[in-house]
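Removed from the display is one protein chain of the complex; every other protein chain stays in position.
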Amino acid sequence: MWMLILTELMIFLSLIGSYFYVRAGEASWPPPGIEAPPLGRIVVFTFVLLGSSVPMWWAERAARAGRMGGVQAGLALAWAMGAVFFANQVVEFRHLGFGPRDTVYGSLFYAITGLHGAHLVVGLVMNGVAQVKAALGKFDGGRHLTVDVVSLYWHFVDAVWILVFSTVYLSPHLLR
Amino acid sequence: MDTNSLTPHGPDAAHISGLFWLMVTMGTVIYIVTMTALVVALFRGRQGARPSRFSDNAFIVGGGVVVPTLVLFVLAFATVRATNKVTAPRRDAVRLEVVGYQYWWRVEYHTPVRATTANEVHIPVGRPVDITLTSVDVNHSFWIPELAGKVDTIPGQRNLLHLQADKAGTYRGQCAEFCGLQHTHMAMLVIAEPQADFDRWVRTQARPAAAGSAVFEHQSCAGCHTIRGTSADGTLGPDLTHLAGRRTLGAVTAPNTAQNLAKWIHNAQDFKPGSLMPPVPMDPAELDALVAYLETLE
Partner (left out) sequence: MTTTLEPAGQAEPAEEQVEVVWHDAPGLVGFLTSVDHKRIGMRYISTAFVFFFLAGVQALVMRVQLAGPNESVLSPRTYNELFTMHGTSMIFLFNTPVLAGFGNYLLPLQLGTRDMAFPRLNAFSYWVFALAGTFMYLGEFIGRAPDAGWFAYVPLSARAFSPGVNLDFWGLGVIFVGVSTTVGAVNFIVTIFKMRAPGMSLSRMPVFSWSILVMAFMVLFAVPALTVGTALLEADRLFGTAFYDPSRGGDVLLYQHLFWFWGHPEVYILLVPAMGMISMIVPTFARARLAGYVWVVTSLVGIGFVSFGLWVHHMFATGIPPQALGFFSAASMTISIPSGTLIFAWIATLWRGSVRWSTPLLFCLGFASIFVMGGITGVMVAALPFDLQAHDTYFVVAHFHYVLVGGVVFPIFAGLYFWLPKMTGRLLSEGLGTWSFWTMFTGFHLGFFPQHILGLMGMPRRVYTYDAGLGWDTLNLLSTIGGFLFGLGTLLTVVNIVRSRKRGAPAGPNPWEADSLEWSVPSPAPHYNFLTVPVVDGRHPLWSVPAGGASGALQRATPLTAGLEAEPEPEIMEVPEETYVPFLTAVGLAIVVVGLLVEQAVVGVVGLVVALAALGVWLWRTDGDLQ
C-alpha cells in the first residue's frame, strides 16, 4: 500500500509540476478574462476534509483496542465529512466561469481537482466496504487490516488536498 | 553537395568539430585502455587463479572513479568553452526569421528591406547571422551541418540560432525533427554570397511581381499562394513572387526546371507523397500558360 501511495503521489506531483511549469511561461495567470477561484467557501470545506482525518484516526485506535463501536462511528463520521466536501466541490464546479476546454488553465484546474475528486470517491467506497465489514463483525482487536489500509489511504487523500489546495486555489492569489 | 558536420565552413560548426575531435581522441584512449585491461584480465589466469598485486578497491576506484573524474573535468571545461562560443550574442548581425511549415520553410527578412521567400536562405559571407525560429504547425528543426548546430522550431515559441559562413557557397541542410509524412523532403539551402550580391538579392526579393496571371487567379492556386503585386494572397503555401529565382522546388525535392514545375503543378504528390499541396488538374494549354508565367517570376 505504501508503494502504491508513493506512485500516486508522483502522479499528483507530475500534474502540479506541470501546473507551475505552464504558469511560469504565461504572462498572466489565470489567463485574462478568468477569475481565480474564490477562496471563501473552499477554505471552510478544506477544514471539513482535513478534519475528517480525526475521526479516521479515532477509528484506527478503536480498532487496535478492539472497540468495534468506535470503529463504526469513526468510519461513518469520516465518510460523512468526506462526502460533504465532495458535494461542495460538485456544486462549486457548476459556478466556475471556465471549463476544461477553454484554456490550458481550465484543463489543468479540472485535471488536478478532478483527479483528487476521483481519489476521494475511491476513498469513500473503501470506507464503505470497511463499514460493511465492521457491521458484519469481521474485525476484532487482531484482525483489522482493512481499517488500517482505509485509514492510510484516507490520510493520503487528505494530505494531497493540502498540495492541491495550495496549488490551484491559493497560489493564484498569493504569487502574482 | 556536402552536408558534413566535420567539414565546417563557419566558426560555430568549427568550434563544435574541434570539440568532437577532442572527445573522439579521449574516447578512443579510454576505450583502448579499458579493453586492454579486460583482455589482460581474461588471459592472466589461464594457469589458474593468480593473486593480484592490486587490491580490488584500487582497481575499482582508480579505473572507475579517479580517472573518469579527471577526464570529465577536462571535458566539462571544453564543453563550457564551446557552449559559450556558439551561444555568444553577435554584433552587427544580419537578422532574419525562418518559420517551419509541414514540409517547407518560410524565410522572412526585415532588414534592410522586408522580403519573403521559401526554402532558400541567402546570407552575406563573413557576417554573423541571427535566425529567429518558430513554427506554425508541428515541431521542426533547422539545421545546416556545415555552418552550425540545430535548433528546433516550435509553435508558440521563438528560438534563436547563430551562424556564419566564412566561405561563399551553397550549403544544404535538412529538417531534423520528425514532422510527418514528408519530414524526409524538408530540406533547405543556405547560399552565402558577398555582401553586395546579397544586398542586390534582398532588394529583388522585396519587389512585387510585374504582372498577374489569369490562370493562377482563377484556379485554386491563389487560395494558398501569394504573389505580391497581384490579387493572389494565400498563406498556406510558399510565397511564389520570385519563384523562378529559386534553385529547387518543394523544399529541395527537385531542381526548378519548367518540366518539373509542370509536373509539380499537375500532381505534387508524385514528387512528394503526403505534401500538403493537392494535385491541381487543368487542361494542358492552361498548364503551359501557367508554367510560362511562373517562369517569368525572376
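In order of appearance the chains are A and B, and numbering begins at 1 in each one.
FYI, contacts are C-beta pairs under 8 Å (C-beta built on N, C-alpha and C of every residue); 3 or more make two chains touch, one makes a residue touch a chain.
All values derive from a computational prediction rather than experimental measurement.
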Among A:V22, A:L50 or A:A76, residue touching the chain not depicted: A:V22
Residue of B:T3, B:Q219 or B:N260 touching the missing chain in the full complex: B:T3
Contact with the hidden chain (one of A:F45, A:W79 or A:Y105): A:Y105
For subunit A, the residues touching the chain missing from this view: 3-4, 6-8, 10-11, 13-15, 18, 21-22, 25-26, 31, 100-108, 110-111, 138, 143, 145-146, 149
Where the missing chain touches subunit B, by residue: 1-6, 13, 15-17, 19-20, 23-24, 27, 30-31, 34-35, 37-38, 40-52, 54, 56-57, 59-60, 62-65, 67-69, 72, 75-76, 78-80, 82-83, 85-87, 102, 133, 137-139, 141, 143, 145, 148-152, 154-157, 159-160, 172-184, 273-274
